[in-house]
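A protein chain is absent from this complex, but the other protein chains hold their places.
What follows is chain A.
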Amino acid sequence: MTIPIGTAARGRALRALDYIWGGWGAAASLLLLVALWEAGHAAYGTLVLPSPRDSFVALWTMSAAGRVLPAVLETSANALGGFAAAALIGGILGAMAGASDMMRRLLQPIATLMLGIPAIAWVVLSLLWFGGTGLAVSFTVLVTTAPIVFAGSAQGVRTLDGALRRMAQAFRIPRPALVWDVYLPHMLSYLFPALATALALSWKVTVMAELLSGAGGIGDGLATARVQVDTVKAMAWVVMVVTLLLALEYLLLEPIRRHLQIWRREMPGGPPSSSGGF
């Protein structure tokens, strides 16, 4: 007797196809937004809102001149550096806070306080501490996103099901399997949404910090466009940032989210999996 592997593989393939097909809906929604943009351009003129076509052409010209890719890479490096540090530090401290009441009392107020300080204040402080470098940008990302990861991680550990732990204890499950099969899957359902939020936020904070620090990257491009009062270029950079965020969400985060939540979906009598889409 074997597990019906064929069925499982077919199910996966169908889900993937379903996901890609759902892209038509997302495309329609985005094109609607572009149409509104075009209408705004027609009403207010190029200085206020350049046309979508001009913006895309400007983006293409800048790309051809080799200015976009380095900026994108630099911004991504800054954002990912800060995010990785935040995920590591926030995740570990959060797990400690979830496991021990004393640690939670100690760390929770600090996390709340950090969350309360506006990102812009952190930009100013880190510029003073680190100068106009990528390190200042990454640090800003770290301190603004770590509290989010911290909260998710703490919640994940704190809500671990006592009954499951007791069951694992009754079956004398070794510690590595306990972490892998019981703790981690449970924690991920809290930690992943926090990580996804933090990752998306880290790009936005990076662009802001770059704009103010002149540390290069997309933010620097935006700052230059502002100085030159070049709305077309500014919109071109905005398009670039939005494209990055959309790619991050739908090519990376959403597929992972779907994979992680297979065990939650297809409730008996509930809506079929195809109702999801974008």
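Basically, contacts are C-beta pairs under 8 Å (C-beta built on N, C-alpha and C of every residue); 3 or more make two chains touch, one makes a residue touch a chain; residues count from 1.
We adopt the following convention: contacts and distances are computed from a predicted model.
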Name of the absent chain as recorded in UniProt (options "Sulfate transport system permease protein CysT", "NADH-quinone oxidoreductase subunit H", "Sarcosine oxidase subunit beta" or "ABC transporter ATP-binding protein"): "ABC transporter ATP-binding protein"
Of A:Val48, A:Leu113, A:Met167 or A:Ala247, the one touching the omitted chain in the full complex: A:Met167
Contacting the left-out chain in the complete assembly, out of A:Gly25, A:Gly45, A:Pro109 or A:Pro185: A:Pro185
Chain A residues touching the omitted chain (full complex): 1-4, 7-8, 163-164, 166-167, 169-174, 177, 181-182, 185-186, 262-264, 266-268
